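All protein chains but one are shown in place.
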Amino acid sequence: MSGYRLSVGGRINRAAPLSFTFDGKAYQGLEGDSLASALLASGVMLFGRSFKYHRPRGILGMGSEEPNALMTVERGPARMTPNLRAPSVALHAGLAAKSQNRFPTLRRDLTAVNDTLSAFFPAGFYNKTFMWPRAAWESVYEPIIRRLAGLGDSPTTRDPDHYGATYAHCDVLVVGAGPAGIAAAVEAAATGGRVILIDEQEEPGGGALADPAQWADLAASLAALNAADNVQILSRTTAIGHYHQNFVVAVERLTDHLAPTDAKGAREKLWRIRAGRVVLAQGAIERPLVFDGNDIPGVMLASAARTAALRYGVAVGRSVIVMAVHDSGWRDALALMAAGVTVSTIIDLRQDVAAELVDAARGAGIAVHLGCAVTSARGRLGISSITYAPGGTVDERAIACDALLMAGGWTPTVHLWSHAKGTLRWDGAWGAYLPDTTHEVMTCVGGCGGAWDYGSGLALGTLPSAKPLHKRKGFVDFQNDVKARDIGLAVQEGFRSIEHIKRYTTNGMATDQGKTSNLNGLQIASDVLSRPVTEIGLTTFRPPYTPQTFGALLGHHKEALFQPLRKTAIDDWARDHGAVYENVAQWRRARYFPRGAEDMDAAVLRECLAVRDSVGMFDASTLGKIEVVGPDAAEFLNRLYTNPWKSLAPGRCRYGLLLREEGFIMDDGVAGRMAPDRFHVTTTTGGAARVLNMMEDYLQTEWSDLDVWLTSATEQWAVIAVQGPKARDVIAGLVSGIDLSREAFPHMAVREGHICGVPTRLFRVSFTGELGFEVNVPAQHGRMVWEAIHAAGQPYDITPYGTEAMHVLRAEKGFIIIGQDTDGTITPEDAGMAWAIGQKKPDFVGKRSLARPDLVAQGRKQLVGLLTEDGTHVLEEGAQIVADPDQPVPMTMIGHVTSAYLSPALGRSIALALVADGRARMGETLYVPMPGGVIRAVVTGPVFYDAEGSRLDA
Amino acid sequence: MLEIAPMKLSAADLALPAEALVADGVQLALADDYARFSLRARDAAILEGLLGRKLPAKIGETLDGVACLGPDEWLALLPAGTALPLGEGLPVSVTDISSRALGFVVEGPRAVELITSGCPLDVAKFPIGRGTRTVFETVEIVVWRTAEARFHIEVWRSFAPWLWHALAAAA
Amino acid sequence: MKRFSGFNLIGEAFRSHQGWPEHWPDKAPKPAYDAIIVGAGGHGLGAAYYLASKYGITNVAVIEKGWLGGGNTGRNTTIIRSNYLYDESAHLYDHAVKLWDGLSQELNYNIMYSKRGVLMLAHNVHDVQSFKRHIHANRLNGVDNEWLTAEECKAYCPPLDISPNARHPVLGGALQRRGGTARHDSVAWGYARAASALGVDIIQNCAVTGIRRGADGAAEGVETERGFIASKKIGVSAAGSTSVVMAMAGLQFPLESYPLQALVSEPVKPIFPCVVMSNTVHAYMSQSDKGELVIGAGTDQYISYSQRGAFHIIEHTLAAICEIFPIFTRMRMMRTWGGIVDVTPDRSPILAKTPVPGLYVNCGWGTGGFKATPGAADLLAYTIAHDAPHRINAPYALDRFRNGRLIDEAAAAAVAH
Partner (left out) sequence: MLLIHCPYCEEDRPEVEFANGGQAHIARPADPSAYSDPQWEEFLYIRRNPRGRHHERWRHVHGCGRFFNAVRDTVSDRFETTYKAGEPAR
């Protein structure tokens, strides 16, 4: 035996040694090892420190139930992962692991004083103290608690790895590729349906991997499954949750088992699987036993020692003792002996153990003590001896050892069953909860279904002891340092529900989520409360089954793919011309086009003046567009919008206002009547989807008698606004088939024709107050037409402008922006838009609500203009307005500034504001208290420029 | 303070490439131009009469370049330049949406796998000729199986770069 | 009640903590009480506590169908802030924040209120305008809230990515320094223990199954799994189950109950010093004293009482978290869970008398009522004791849905957590 590596056996490749480091020290393992087995083979017993008391800890289990051996694994710069379970980390060449939660070193951890002081830190201690002096909680106590808590360190850099995702469908999904799962998969495969078999471990086999007698069968079944083209086997894949209707989510680890240089492609992959039938074959997890010192390194589950020896060829010790309350401990002991591991003693609490087991053990030279229990384990950084006594007595005897194996019975892994709201029933013989009923098409087979003969398992939390509970030091939740007596304390303090006990003690709340502690905690609570476990219930299993990286769980949506960024057909041109963008809803829009060193204010000033004096062009493509078609199109819009539509002649457009049924403004936009039965309706950029959904809702569910259909046309049309006194001159040469003259094509008209040889819907509308056109062309021609207009506009120094100038220009005209000058609580009357309401219409969406008492009450906020006394001062948008600036805080606010700009046309600042009873306050001076002083402003009408609209009609 | 390097590629950088993407077992390319129409009617016969062609009767079925997307909705993908009568006055809606979407062609033995990476439907079970509206993650698409190992995907223009790169990442 | 203090803790350590009594004795229901609270969440337990401590009504029972604190109080992301826009909301939530301060001492129970600051990120021009509006309104209301530039946000919360090429770049943020977190369970336990010490009966595992009304229509008591319990004053504080309880009194409410999920990562050493919220990206997060990242996810779209939610909600939440905190993609999610949140049409609570005399209601806190716990509790107690609302909760009556005087923070601020 070299180190603790057995000379024969195991599924490791003895010809392939791998070097790795742990806490900087070099070690060697073998291909096929896990980090845990390789360290065990090198004689390492101390793997980590516990969460709260920093107690030295070794390996407890060799699977994903492991609570103790958490490590940080470094795979090169920026590839650090904390809190990995050593038994679940496949060894590869160059692996660098680090212990956690210790200072300065694992062996000499100064923070382990917590353990010495543990009497002062029982469950819930923080609720009882740190309250005085009051300020000290945040300045002193909390920072200290926080520093001591936490396990490993968080990564601190952007992750260079990427992650994949997929959906998958199958007729049968089998979770767990132990003997039961493999058998289920073989059976399902024979029916010809699609089968997916997943297992979290490095290779399929489950418990059979630690039982060489099953290897031949295992290999044969796997070969058959691999050969079947309707079966997909996913190893290193953990089913993390069972969601509604057999939607099972799993994560496959693709590269972490490889040396970094061999790792190609995605690190992990998310599987979102919809299965016709789910077969759960998750197996069962062995239960530790609770006695003093049960957490000392070297005390572990019998199944872990078995796995170490038979799967990895590693002895966990040279003189091993087994403490069993279950037959499987005997079988493991015998298997260990056969594999060359010396088991000196078996201690079993039961008096009657099957004669064949006892005889076999004695025959193998193992001392047997029946009716006895381990009363303590001793040792500091590793176990050196134990004491045991006949159950519940003080008649202790000591035995030296370097490993103690606990065979406490088995807990079926019913996690996914429970996620899906499957019910459980207590099985007295198993001493565990077993699956009972479910409304999913789902079954549990093998260990997790309670299939084997585990009938000899004793249901118990702690081993019998002569000491009272509050003096005992046995651990229940190893990672969170929950002792049996903490559970006793919780009950003593009145926490009787198992949910309270969990939260008060934190039992089951660690990264292993109670895989080894829940049932013991439950048994202890049951004992303390003198109530049967069935009355106590179980805490809730929740996804994920084991912790999973955020990177895998976020699917496709990482970095550049987080969310689509929508760009218009003209966006590239804007980028090439130096546009500065802003995000609006899902789109990005050019905000302004700086020239040279211009800042935003300078650029906007120039852009605005160009529109007022000559001509500007603006990409309005993001506006929502809906084609409303059918004989009842006008009737439909009439019922929906506040305005009247039936009278609108083809070829004309109208500004429409849309309310929510509650009467508040939801959206607006211009709609053009293209034909008697066809409207081109526009919406705000952000409102497009919302409005279309609302329209469909009313159309389909309230007015399904109407013959009208809605088609989203937002992306069909690129829209170029050409605005300014020279607008007509610019496009005149490009347009064909449309008479652009003032008479033939008045303001608020729409025409179809061609521009630059492509079809256009040309609107004569203006959001700037100047003569203007909105050129709609099929999006694929947007860029070409934009450039043509830009070229045709050169004689007039045509100026591309962005959203910011658009906002200023419209504010000068007192046009509102939905969502800026209104906020979801504003009625048309509030916004000064009563004119947009068809007074003769009997109904439209929202009309009834407008008659509600509060919507007609005095004192509502109304949209007005505000002019600061100092015209150079631009108010801040969102600033609050008061009538009396001298009141103490809290002040009575009567409104707020919704829009504020330096108006290039007026050469002074302007603002729009919502002010209580604003229209009755014309000429009144109001106050805007700012941190730097109070600003005075006078209430005016909201239209600052060309109130008569003469420029529109140029 | 933690320094966090900016992303190498950002959402704003995503663009449609000029060339097809050829990966192991699958190829992704932009489809040719089409004339696209949204066809709507309560009564398919009226549309059929207007257009002079048969329409697929069942949701999910396709016929001669037309897919039935809903009980009163068809999507027509016709040769570029095709014009259709608008049926003014009839209880129908014929709307030209040629420019609204772009088409992708996903082809090869891994085509199903690629689409299934973000589309929650059981695409493998689509018969040839099946077309339906669905999603790829959060983006609405139309998936149309045009051959055993070839699919046509329709996606609105501004979502196309995202979709392209999402597919490319999965390829 | 044995006082909690460092001194007593040390004393107890020497006798293995054998001397700590029950936090709250388990009580069998008496036939009648002066007031009954339905629902032992933080709000209900707090109301009982304030009825006894402030308003002189000690013959009170809190009736809980499960275990106390097991509702949304025990499953929320514990964000506390009061920088709401409208006067009505600012006054309500700030009333609570003032009570949070000093609550540990008042209850003699460390509820771990930690004013580590709540930073709300602005990602576009609209966010900036909206946040500025909040900041100005808060200032004039005496509520702290300040604007930080992107760089200042980064300095306040170093894991934040402020690269300009992010999909939703950070343009700045609104910081409420008095905002923060408190330990969810401790809040329920602290109130329960203090209320119990004042004589309040806490009755768990006892679902209310009916509300009995007299001939005059007024409330007379509740039917429960353990029989009828009389009381002329009944306060219902049943959060997600309010519609169900109200239906027992023949009332239908403007409420819908949705699943809302949250999750925690594995614990790591301190890395995240404050609370960050981003409404635009839909992410919010803090780090608990144990070291887990505590992350709030979204609601499902359908109503449900199942306390579970869909995976795609988690997917989107983690995508959002990693968009603003890309260093966390290698962190691992340890547990997810769901609560049932009752949402009103304007997403503001209802804290009021009901059409049934003697029946009072506190509900509709949706995704954001933990922060209000002491305030809501106090105001519910006040309303019950005086049979009239306090000035602060008067606007939160049912009639606003009739007359249209909604308090719609969401309309102004997108989401309200």
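Here the chain labels run A, B and C in written order, and each chain numbers its own residues starting at 1.
We take it that a residue touches a chain if its C-beta (ideal position, glycine included) is under 8 Å from a C-beta of that chain, and two chains touch if they have at least 3 such contacts.
Predicted, not measured: the structure shown is a model, and the values here were computed from it.
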Among the chains presented, those that the missing one touches: A, B, C
Residue, one of A:262, A:697 or A:739, that touches the chain absent here: A:697
Options C:137, C:310 or C:384, residue touching the unrepresented chain: C:310
Touching the absent chain when the full complex is considered, from A:439, A:471, A:577 or A:742: A:439
Of A:66, A:559 or A:662, the residue in touch with the unshown chain: A:662
Positions on chain B contacted by the hidden chain, ascending: 59-60, 69-71, 73, 120-121, 132-135, 138, 140
Touching residues (missing chain, whole complex) on chain C: 241, 243-244, 247, 252-257, 301-306, 308, 310-312, 342, 345, 401-403
Chain A residues touching the omitted chain (full complex): 243-245, 247, 272, 274, 421, 439, 661-662, 693, 696-698, 700-702, 704, 842-843, 847-849, 851-853
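Here is the rule we go by: only the chains that are shown with their structure count from here on.
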For chain B paired with chain C, centre-to-centre distance based on mean C-alpha positions, whole Å: 46
Two or more partner chains touched - positions in chain A: 156-158, 272, 555, 557, 559-560, 562-563, 565
Of all residues in chain C, the ones touching two or more other chains: 159, 161, 167, 326-327
Residue ranges of chain B touching chain C (in the complex, touch as defined): 1-2, 4-7, 10-13
Residues of chain C that touch chain A when the two form their complex: 4-6, 8-10, 13-14, 16-18, 20-26, 66-70, 74, 87, 90-91, 102, 104-105, 108-116, 123-126, 129-137, 139-142, 159, 161, 167-168, 185-186, 189-190, 204-205, 265-271, 287, 289-291, 306, 308, 310-311, 314-316, 318-323, 326-337, 345, 400, 402-406, 408, 410-412
Complex contacts: residues of chain A adjacent to chain C: 51, 79-83, 119-120, 122, 125-132, 134, 137-138, 142-143, 145-147, 149-159, 161, 163, 241, 243-244, 247, 249, 270, 272, 419, 421, 470-471, 485, 489, 492-497, 499-500, 503-504, 506, 509, 511, 513, 540, 542-544, 547-551, 553-555, 557-560, 562-563, 565, 582-584, 591, 662-664, 819-820, 823-825, 849, 852-855, 876-880, 882, 889-891, 893, 896, 929-931
